[in-house]
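Here it is, the structure, as structure tokens.
Here the complex is missing one protein chain, while the rest keep their positions.
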Amino acid sequence: MENLDQFRKETKEWLEENCPPEMRKPMGPGDVVWGGRNCKFPHPDAKLWLERMGEKGWTCPTWPKEYGGGGLSFDENKILQEELMAIRARPALSSFGIWMLGPALLEFASEEQKKKYIPEIVKGEIRWCQGYSEPGSGSDLASLKTKAEDNGDHFIVNGQKVWTSYADDCDMIFTLVRTGPQEPKHDGISFLLIDMDQPGVTTKPIKLISGKSPFCETFFDNAIVPKENLVSELNKGWDVAKRLLQHERNMIAGMGLGGAGSAKKKKDQTISSGMATMAKTYVGEEEGKLANAGLRQKIASFDINSHAFSLTMRRASEESKSSNSGPSPASSMFKYYGSESNKLRYELMLEAMGTKALGWEGEGFGPAELAITREWLRTKANSIEGGTSEVQLNIIAKRVLDLPQ
Amino acid sequence: MENLDQFRKETKEWLEENCPPEMRKPMGPGDVVWGGRNCKFPHPDAKLWLERMGEKGWTCPTWPKEYGGGGLSFDENKILQEELMAIRARPALSSFGIWMLGPALLEFASEEQKKKYIPEIVKGEIRWCQGYSEPGSGSDLASLKTKAEDNGDHFIVNGQKVWTSYADDCDMIFTLVRTGPQEPKHDGISFLLIDMDQPGVTTKPIKLISGKSPFCETFFDNAIVPKENLVSELNKGWDVAKRLLQHERNMIAGMGLGGAGSAKKKKDQTISSGMATMAKTYVGEEEGKLANAGLRQKIASFDINSHAFSLTMRRASEESKSSNSGPSPASSMFKYYGSESNKLRYELMLEAMGTKALGWEGEGFGPAELAITREWLRTKANSIEGGTSEVQLNIIAKRVLDLPQ
Amino acid sequence: MSLVLNEEQVFLKDSAKKFASEKTPTTHFREVRDSEIDNCYDDKIWQEMVSLGWTGILVPEEFGGSNFGVAGISSILEELGRTLTPSPLFSTAVVGVSLIKHASDDVKKDILTKVVQDGLRLCFAIEESNHHDPVKISCEAKKDGSNFIISGEKSFVIDGGFSDKVIVACRTSGEEGSKDGLSLFVLDSDSKGLTITATKMVDSRNAANMKFENVKIPSEKLIGKENDAYEIIESVLDISRAAISAEMLGSALQAYQITLDYLKEREQFGSKIGSFQALQHRAAIMFSELELCKSCVIESITSFDEGGNDSERLASLSKAKVGEVFHLISNESVQMHGGIGVTDEYDIGLYLKRARVAEQIFGDSNFHKNRYAELTGY
Partner (left out) sequence: MSLVLNEEQVFLKDSAKKFASEKTPTTHFREVRDSEIDNCYDDKIWQEMVSLGWTGILVPEEFGGSNFGVAGISSILEELGRTLTPSPLFSTAVVGVSLIKHASDDVKKDILTKVVQDGLRLCFAIEESNHHDPVKISCEAKKDGSNFIISGEKSFVIDGGFSDKVIVACRTSGEEGSKDGLSLFVLDSDSKGLTITATKMVDSRNAANMKFENVKIPSEKLIGKENDAYEIIESVLDISRAAISAEMLGSALQAYQITLDYLKEREQFGSKIGSFQALQHRAAIMFSELELCKSCVIESITSFDEGGNDSERLASLSKAKVGEVFHLISNESVQMHGGIGVTDEYDIGLYLKRARVAEQIFGDSNFHKNRYAELTGY
């Protein structure tokens, strides 16, 4: 405990000294730092902040020190996060390398690969995107067709990926490719790291119902990939993929939060529901109650579920703290409930806001209102991306409940 | 049209003359006339009424005259029903023979069988029950195991049926039995008419969660069945069964009615919802509105669905009037929606009545309240008997929507 | 009421079906949407509708209409709803015409003739907040000699951005929220003092915000009696609610059909996804719900023509039920399409966007559930 107090003290001091004032201001939508070879910093301080945090490994606080990570314990990291929160520090770096690829590399990659790629991720030098889905393979990921052919010291890759987020701004892509067409479908898949800075790789943005999106189609036309870029063994890529998908599910599950339960309590003990407060401004109130009784009932149900869900996320984290088991099949439950809940949140906002939530662009609507319309449409993908709700329910039924095939 | 007017006039006169006054009084629970060898009549007039109606064939108004039916057209029968309703005449006869077996015999039985069994059904001389389900075969009816072995001029039947309504009071049972164990399961089934007045047939009542029930288990222990009691060809009983199940579904579907939509309008145009009126007495009202806003919302949803459902029943009947196609796969929709709706009706009644709907017996509750508790439990079987809701949805998916197997 | 269409209505429905599939498939909607036209409808198509007599279906024969009734025009809207056909038909031929029928003979003659012959476009300015409320009206019309002076604001005026005439619901007396004291006026959309801002909605159609600043209008442009417009408004709204339900039903049926086709065609895990039981059951439930919607819509749209006495409640039944089911189907359809369902390239998302806007037109399901309960006495 004493060590932790000491750690908190040092952390506080270091942050005070090293986190530039500009990086303590609230973020706008363009202020995310994604890193990469052509990284665009919103402000010179953002560059400084990334360099300093990257140097300490605190962009990836719990990763091993030997690969550039912060090497912090669970408790130390908690303190770091609390202190970052306390000064409202912006994240120094956001990246799919941190959220997805890194943990997989730490588990599956060779020593050489870890030495090469992990520090780049920690420092934000390379920006990664994910290449899993293909036009023909949605939920049935393993039916993918992009193929990598052995050509001596390198593979030649041909095929197409979809839903590659930010592919048009990324440096490298981690992909699943078919290397063994003869094998049963799960066994012929390999995990390849592909440099996108070559003529054989091109990208094209996808327009969504919500408008522009970070998603792209990514085309491989005789792309060249050195053999040392194969992670894990040949035809054993599916194991890496499964683990990565669990990480992705956990990421998306978190979006379901934000009802009354997770609302911060103020000092005077008033508890408020963000949804209800917002609804009151659009439908009015009578004697402190939301004027529309039907809507009030629906929001109460939503808040109760949200509250229960956030308690469950916390419970899962408390339970796993000791056992340290990492993502489990129960993460499917979080993915399922979280994404369905987030969709419902926006449907309720639409219901509360009425015609005010139905603008597309131009006059007559506030920017926040227009953003809600778009975000409502965007949430429809929550229960599809990272494994559909149906796939999550299948996983729960089979792996958690052990129901027969 | 003139003929119909004439028919209405004659019918009115005949009913005036022949329907005994006692048979125009509202019925109590014990007043149903089921017919049969040991028929118990609640009143001597009930016997008279059955004899007179049976004589004219009006217990089965649209069945062919040659087998004792009424021989009425669709429109004539409509008039008869209207006139019966006008004088509030009790049904002369209720019977599974009329509702289920008769239509199947008319379609599938031999001339001899029709001549023998149909008039008995029309006159209420024989009381029939249905023997389909078995302990091991619920939704998967065709997996039935009761077997009939060829023994020269008769079959010997061994096995067990469940859910045979009123079996302990019936004279005969129509059953599905396995006659061809070697065949694929649907092809080895035959449709047999079995006389229950023999030592080889015994019955035992089933107790339900709602208490006593008309259901029995029926045991066949070397029961003897003459070969002329086989309906349709040997091993072709499944076709008969399928048709009969459709009739049963239609019967049960009708139970979902009774919300605001089907409420009778009074002369002063007030429309009322039975559910809401009842709820008002248990939760009170404020300015004419049901006091509990959440419950009010639920009842409104229920009434709207009920109203829409009853319109749909009527639409289906209007649409089929011209085409005269009989029960269609869409009857699965009615069975599904009707039984789910009926279950919901009782759940809402419980919600409205609170603790008053939770009595089992004894003091503290009115007889109507106790009846609702029991009926609530009884409705749980609605979505199971006559083909579960899941089976109905399967049928809709496959036969109506033509979705792949 | 009949729950089966008569021959005339079936004929209208069939010709609308043909029209929609030949002239306005969803590609037509996309063209209009992606073009620079602000109106979000194609005037050529509109003139074809006019020449087919569709704008005159609710117009009495003396003014050149066919008087084919609410069931007639609604059947057309149902078919146009299938392909999301954009046009001012609803706002003009249903809402506008039904209102103008209550105007003076001169006004009727003038406007209805032009609607039938030239496709004069009408719109109804009633809403003043973000939720439908036909009595929450504070936009004021003050008597000033033989004129009225209108001041106030209106919002969510369907097709208000490109109308020729505006029918506006004003308060001539009483408090906001009262049924008494409402009056209707018809005026030109380029009237002095009237500012119209067309808003672009998520379904790419237009609704307008209107600002009335001392707009002067002669008494002859009053529709019905002063202070006494409430009954007219409600009766026209009910016709409109029934008709828009029919359009929504058409859209829902089509979204469902597209999805059903996709279930039969898309393969995953070596099987058609339509063979997965969980999806089958959801599809079967949606089928059942749609059957119920069909009954509500037909009962409701025929009730006006057949003089039924339950039209109010049936309009709420229809709007509440179809609204809820279209909501469900629009969500389920996108989900069942998976990733491509959320891309702009596929049509299914267009139905989702349309669903939410249509739900709000003249009362959402919440509003109509509540109204149904009130009309039923609880």
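For the reader, a short list of remarks on this structure follows.
Every chain is named by a letter (A, B and C) in the order it is written, and numbering of its residues begins at 1.
Going forward, a residue touches a chain if its C-beta (ideal position, glycine included) is under 8 Å from a C-beta of that chain, and two chains touch if they have at least 3 such contacts.
A quick note: this is a predicted structure, and the numbers were derived from the prediction, not measured.
The chain not displayed here makes contact, within the full complex, with A, B, C.
Screening C:H281, C:K321, C:R356 or C:K369 against the full complex identifies C:H281 as the residue touching the chain left out.
Checked against the hidden chain, the listed residues B:K114, B:H307 or B:K356 yield one contact partner: B:K356.
Considering the full assembly, B:E390 is the residue among B:E51, B:E149, B:D168 or B:E390 that touches the omitted chain.
When the full complex is taken into account, the listed residue touching the unshown chain is B:S143, out of B:S143, B:Q198, B:N222 or B:S317. Residues of subunit A in touch with the missing chain: 260-261, 263, 265, 269-273, 276-277, 279-280, 285, 288-290, 296-297, 299-301, 303-305, 307-309, 311-312, 314-315, 318-319, 330, 333, 336-337, 390, 392-394, 396-398, 400-405.
Residues of subunit C that touch the chain left out of view are 276-278, 280-281. Looking at subunit B, the residues touching the absent chain are 133, 137-140, 143, 162-163, 206-210, 282-283, 292, 294-295, 343, 347, 350-351, 353-365, 373, 377, 380-381, 383-385, 388-390, 393.
Note that in this section only the chains that are shown with their structure count from here on.
Ranked by how far their CA centres sit from the centre of subunit A, the chains are topped by B. A separation of 43 Å divides the Cα centre of subunit B from that of subunit C.
Subunit A and subunit C, compared by their mean Cα positions, are separated by 41 Å. Looking at subunit B, residues 296-297 sit in touch with two or more other chains.
Among all residues of subunit C, those that touch two or more other chains are 369-370.
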